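With one protein chain removed, the remaining protein chains of the complex are shown where they sit.
And now, subunit A:
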Amino acid sequence: MSDLTALPVTELQAALASGETSAVEVTRAHLDRIATEDGDLGAYLHVTADAALQRAGEIDAAGTAGTGLAGIPVALKDVFVTEGVPTTSGSRILEGWRPPYSATVASRLHDAGTVLLGKTNMDEFAMGSSTENSAYRVTRNPWDRDRIPGGSSGGSSAAVAGRLAPFALGTDTGGSIRQPAAVTGLVGHKPTYGSVSRYGLIAFSSSLDQAGPMARTVMDAALLHEAIGGHDPRDSTSIDTRVLAVVEAARRGAGGDLSGLRVGVVRELGGEGAGEGYDTGVLERFAEAVALLEAAGADVREVSCPAFDLALPAYYLIAPSEASSNLARFEGMRFGIRVGDDGSRDIDEVMALTREQGFGPEVKRRIILGTYALSAGYYDAYYGQAQKVRTLISRDFSAAFDGVDVLVSPTSPTVAWPIGARVDDPLAMYAADLCTLPASLAGVPAISVPCGLSEGLPVGLQVMAPALADDRCYRVAAAVEAALGAPLTDRLLERAA
């Protein structure tokens, strides 16, 4: 058997089903690779090695390995609550906390027979685009270990690109699945808001957060998506609708025929109207990807969404506002660390000390920003105004989707940057989300699919679709993947060889 960590999930399924390998072997292969690589790569915060082998053994014993996702290892971003397994959301404030319950998506994956390898590193409370805001460790990009793996789901992207997991879950609030997927050569999808349960996902910005898959191929991402999707009565914002048929869409798209599909290139996002800040190489790969779509039969035109230019300021008011409230529960009373409770301080001081020492600088920055934006006298000017912009962005999407089936743009304006390059420049860091923010604010689905290399580093194409039309994202992504011939991450294997 070839290296089990090099196989896509679809091939692992076949190998498990035929008895060519076992869930224990597949799990052990990934644990071995974690053992040798993760010290340097830094993808994981917590590896559940023993539990994984035990679970894999159970799956083998039950004889279900290879049916659906049974026996396939998976990694979860540490933002998902997992019963009995340390969960930190990348923050010092939750150090040592073992949750008494599991997120709905974690339970669904468990019930599907997947094997949890561990929890992956992330920017603290999912705030960041490089995973450098983690309170625990640096995560490196497998393509160039001196560069960032994107963020905030950078642990998941590094793990999957580096073959320390076949696929992984991330979460996306303003681009935190798509951007790390783009800069590590992965497929990453942010589902329609409300189509994947948020129960047990430690909230950053409730009206934007959405869990989604990260994988090396479009089909692998679709398989993971179908396993976690669907209505959850524990999440009031969960849409009560059928599970989206994304696997079927990925299969259909792999045929490579996009005849009749109307594709809009967003003028404001890497199109003619793109401003500064885009790498030339990124724009070149993007233009080539658009040409590929045309060659596959798509009808490509340019569309304008003027309100998208306002997405960045609107996002940086709405997300911090909600975060300032969502993070209020971390005050050391019921879980996580408590600082200064030595009998000499009153409760306000203990809460303040706990938060002062438990939160990192970026989290504090956003709490202050959000607290200010929600304050009496400023609410209308900031939070209220940002919500209006959000409505305008949704209208731009609606108008655009009257004429086209999907919208495309680069996922990230740049390739992965060197570790440390933007840590002292929050605005430069925020600019990494320029292309991903509109879909977040409108709640529509968007996928990032690899479309080549620039300076030897991956570039992603973003495909956005109307709400609940996630299948279109997968169809187009699969067609791009098919046109490029092989998953981009295969190049990493070639390099290693």
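The definition used in the following text is that contacts are C-beta pairs under 8 Å (C-beta built on N, C-alpha and C of every residue); 3 or more make two chains touch, one makes a residue touch a chain; residues count from 1.
Note that contacts and distances are computed from a predicted model.
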Record-based protein name (UniProt) of the chain missing from this complex, from "ABC transporter ATP-binding protein", "O-acetylhomoserine sulfhydrylase", "Aspartyl/glutamyl-tRNA(Asn/Gln) amidotransferase subunit B" or "Acyl carrier protein": "Aspartyl/glutamyl-tRNA(Asn/Gln) amidotransferase subunit B"
Per the touch definition above, residue among A:Thr10, A:Gln54, A:Thr67 or A:Ser207 touching the missing chain: A:Ser207
Touching residue (missing chain; options A:Tyr383, A:Tyr430 or A:Tyr474): A:Tyr383
From A:Ser89, A:Thr120, A:Thr139 or A:Ser440, residue that would touch the chain that is not displayed: A:Ser89
Absent-chain contact - pick from A:Asp38, A:Glu331, A:Glu362 or A:Asp405: A:Glu331
Contact partner of the left-out chain, one of A:Ala70, A:Val85 or A:Ala103: A:Ala103
Positions on subunit A where the hidden chain makes contact: 80-81, 87, 89, 94, 97, 99-101, 103, 198-203, 205-207, 233-237, 321-322, 324-325, 327-331, 333-335, 347-348, 351, 371, 374-376, 379, 383
